[in-house]
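To keep things clear, I will list the structure first and then write my remarks on it.
Each chain you see keeps its place in the complex, though not every chain is here.
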Amino acid sequence: MREIFTARVEPSKASVQGGRHARDGSADESFAHLVDGFRRFRAEVYPEQQALFARLAKAQQPRAMFITCADSRIVPELITQSSPGDLFVTRNVGNVVPPYGQMNGGVSSAIEYAVMALDVQHIIVCGHSDCGAMKAVLDPAGLQRMPTVKAWLRHCEVARSLVEQNCSCTAGEALGVLTEENVVAQLDHLRTHPSVAARLAGGQLSIHGWVYCIETSEILAYDAGTGRFAPLDGDGPLPVATPAPRYLQA
Amino acid sequence: MREIFTARVEPSKASVQGGRHARDGSADESFAHLVDGFRRFRAEVYPEQQALFARLAKAQQPRAMFITCADSRIVPELITQSSPGDLFVTRNVGNVVPPYGQMNGGVSSAIEYAVMALDVQHIIVCGHSDCGAMKAVLDPAGLQRMPTVKAWLRHCEVARSLVEQNCSCTAGEALGVLTEENVVAQLDHLRTHPSVAARLAGGQLSIHGWVYCIETSEILAYDAGTGRFAPLDGDGPLPVATPAPRYLQA
Amino acid sequence: MREIFTARVEPSKASVQGGRHARDGSADESFAHLVDGFRRFRAEVYPEQQALFARLAKAQQPRAMFITCADSRIVPELITQSSPGDLFVTRNVGNVVPPYGQMNGGVSSAIEYAVMALDVQHIIVCGHSDCGAMKAVLDPAGLQRMPTVKAWLRHCEVARSLVEQNCSCTAGEALGVLTEENVVAQLDHLRTHPSVAARLAGGQLSIHGWVYCIETSEILAYDAGTGRFAPLDGDGPLPVATPAPRYLQA
Amino acid sequence: MREIFTARVEPSKASVQGGRHARDGSADESFAHLVDGFRRFRAEVYPEQQALFARLAKAQQPRAMFITCADSRIVPELITQSSPGDLFVTRNVGNVVPPYGQMNGGVSSAIEYAVMALDVQHIIVCGHSDCGAMKAVLDPAGLQRMPTVKAWLRHCEVARSLVEQNCSCTAGEALGVLTEENVVAQLDHLRTHPSVAARLAGGQLSIHGWVYCIETSEILAYDAGTGRFAPLDGDGPLPVATPAPRYLQA
């Protein structure tokens, strides 16, 4: 049984090979790039915004909650030109909002905290083009090795069923339709959360469904009245996903 | 039973009051601010980086996975001066990484996807100063109205127990110690994920534990060798949280 | 340790006291009443409907799915004057429809079966006056001894929050408002089920939200357009809870 | 991406086509039939039983809890000739009673409520002939599209295993045996509920296992003493499923 262990690294040797463990150049470079970025932030960016950071040191009052995909190509603060303190952000594979149930996790906690503790007045659910999660929903074969992702994407099953049964679109079009329907479905899930439903009913909270296109920088926003997505920066009135409030506030 | 409904908004009236539902100025201003930011992004920022966005349109190859708090004051791309495409980001209340179990959710899915589908070589768990989640762990009375958050923060119970039983620090110091120990605990949780453990053993993945100070812009990084946090941009060698790989790769 | 067992029944003695175990008269009478009813059904009712039962022996094609409370005062077939074969019925405490999640139970299974296997075209969620579950939601003190019911009623938390935060009604009115809002909330939950959402989008399924008044026999039905409940048998058009279908069927 | 949306309904057009959305005649007829039934109930049935409904307006005291399948062909009040107020009813696919565990749902809540809040003295678990759920247990291939139903029917796995390993019956006979064994298994599950076990031990509660035959109107009842089912309306003593009480009540 002994000899198979020769495959294992002697920790001391590993150290000798450069740092705690030998890595190919690119991995080390990736991390060095981040650390260099941080040094640049401290030296160049932070001093200019020191007043902002001092003000933020003890409290946050975000303008909105932003729920989007973990995808590296989406930078919420960049595409809304927001500053630190503006967006309360939760991100996961597929910009999923599980419905409120008996087992609640990270997204549900973030929603409850945003509404109850921070009093956010807007929640944006933002999908995006070329989304790996949406591709996996359409073609789940690749999820064989990823059982956790597969289970998670059951929260997109509602959108998948809807598209499969209703959309006569081509394979090429399906990804776009699914991405939109997934945003609509997650907005529906959002409304099952007590904190959200209570404030929607009283008109103290707005919800928004966006799809961001990486290549063109376009954002399409869901309009519940027409049941369609329209450009966020179009000429007409803003698309509105928020249901009409059913109670008047004094 | 009828008359109580007079408290409800007539949807038609609400529309009259301006848009779909009447809101006080500040809520509308908050959202207008975001839309204006988006217009600015499209008009001014996007054109300059069009080549980058075109290249990113069909694929992502992030340098690292970044797990941090949903807090609006943390902007991962800002503090690492990263570009779109650099950081695969998942965020939740308390920068929690639930251990791999029989019920896995959003964070676990993001980890599996980052490692298995995107081959990230670095995972950073980043806590921060003045964290509302850490304050709630220390003083859970305020969580009475937030049962979902309370349940979620059981994943920080390991850090809370550790601090309570071992730290003779003052109340003022406890928040800082807990914030650090929470990062250490979430790194331990991270190692229970099969995809992570397998690549750590082979030296193909590094993990990092950071605490970012909003006020001073300092980042402290965990060093497993000394069991302490040290400045990420200090003079000595980089703090290393990654355990020694136990298998040599051919 | 021995002597405490004297409190236990000698099974043989119990038998002697009349049947398998001695019961006070009323319990035995209750059951005898049911068995007598069954004998009457066989002798008098069944022979008249034998053709119907013969036709139903091998298949069902219900007109609608009926989701209502387990309350003994609600008899769905009575209040809709339906025959065997007409209504696919699921009943539980509080006419709850849990949202579709990762842990699905009896109600979710019944919905999936009704839509996918039986192709029902209508789903009715029916609450009622004087509902013990709704009273318990308003005054949970009585649930101390009933932890299972308490956990189940978390699915009504969304309605409770909504009423608590928005309704300026008196204690007496609150029960009625909550009962209605609970029906609305369960309709929202219903829409998170993939089978339901897909057919709603294509206009192949309608959903209905009713509140039945035991004392007056009135049924109020939810109208999504006005956000209000109106008499099911009123003079105007039928109240419609079904969202507009977003896809045209060829 | 735009043109694929042409497949979607213009809500305004849909309205024009008759009501909120155009449906083929039969779906509308189904619903009209229910509404007509309700009008008939109000006009003809309710007035005759107004005294009963007035008495029931503020309380229920059901004679028994009735747990049966959601199947439209089973009408508990019809086959026992019961009135409103007599039967506390919970129904689901396969007349399942999940055992009491750490995750409890609708059936468990209904049981706890019936016993603790309503003091029911009888619980009947009633299966039936030609049961779709039992057929699916025997031939699960059809459940491929119904993952929720499939998961739910794991609660019938105990009966399936038992029949598979012990019954040398033909395929034709298997459905009947499984239907009976499923009732026996659900009775065993029922006994794991604390409220049930406590009252069974003291002789304050009786449990009954029935199988109703749609075609012949026969009910077979389980007798624990012989381990067999016998006609509920036979000449001999009533079949008894209730275990002997192990404690004497003072």
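All chains are identified by letter, namely A, B, C and D, in their written order; residue positions are counted from 1 within each chain.
Throughout what follows, a residue touches a chain if its C-beta (ideal position, glycine included) is under 8 Å from a C-beta of that chain, and two chains touch if they have at least 3 such contacts.
Note that the structure is predicted; figures quoted are calculated from it, not measured.
Engineer: Which total copy number does the whole complex reach if 4 copies are given here?
Structural biologist: Copies in the complete complex: 6.
Keep in mind that, in the parts below, only the chains that are shown with their structure count from here on.
Engineer: Which chain's centre, taken as the mean of its Cα atoms, is farthest from the centre of subunit D?
Structural biologist: Using the mean of the C-alpha atoms as each chain's centre, the farthest one from subunit D is B.
Engineer: Find the geometric centre of each of subunit A and subunit B from their Cα atoms only, then give the gap between the two centres in Å, rounded to an integer.
Structural biologist: Averaging C-alpha atoms per chain gives centres 11 Å apart.
Engineer: For subunit A and subunit C, let me know how many angstrom lie between their CA-based centres, rounded off.
Structural biologist: Computed from C-alpha means, the inter-chain centre distance equals 37 Å.
Engineer: Round to the nearest whole Å and give the separation of the Cα centres of subunit B and subunit C.
Structural biologist: Spacing between the chain centres: roughly 42 Å.
Engineer: Specify, in ascending order, the residues of subunit A that touch 2 or more different other chains.
Structural biologist: 98, 100, 102-103, 151, 166-168, 227, 244, 246-247
Engineer: Touching residues of subunit A toward subunit B in the complex: what are they?
Structural biologist: Residues 7-9, 11, 14, 19-23, 26-27, 30-31, 33-42, 45-46, 53-54, 56-60, 62-64, 70-75, 77-82, 84-93, 96, 98, 100, 103-114, 116-117, 121-122, 124, 129-130, 132-133, 142, 145-149, 151-153, 203-204, 206, 208, 214-215, 217-219, 232-233, 237-238, 240, 242, 244-248 of subunit A touch subunit B in their complex.
Engineer: Quick one: which bits of subunit C touch subunit A in the complex? Just the residue numbers, please.
Structural biologist: Those in contact with subunit A are residues 98-103, 151, 154-155, 157-162, 164-168, 185, 188-189, 191-195, 197-199, 201-202, 227, 244, 246-247, 249-250.
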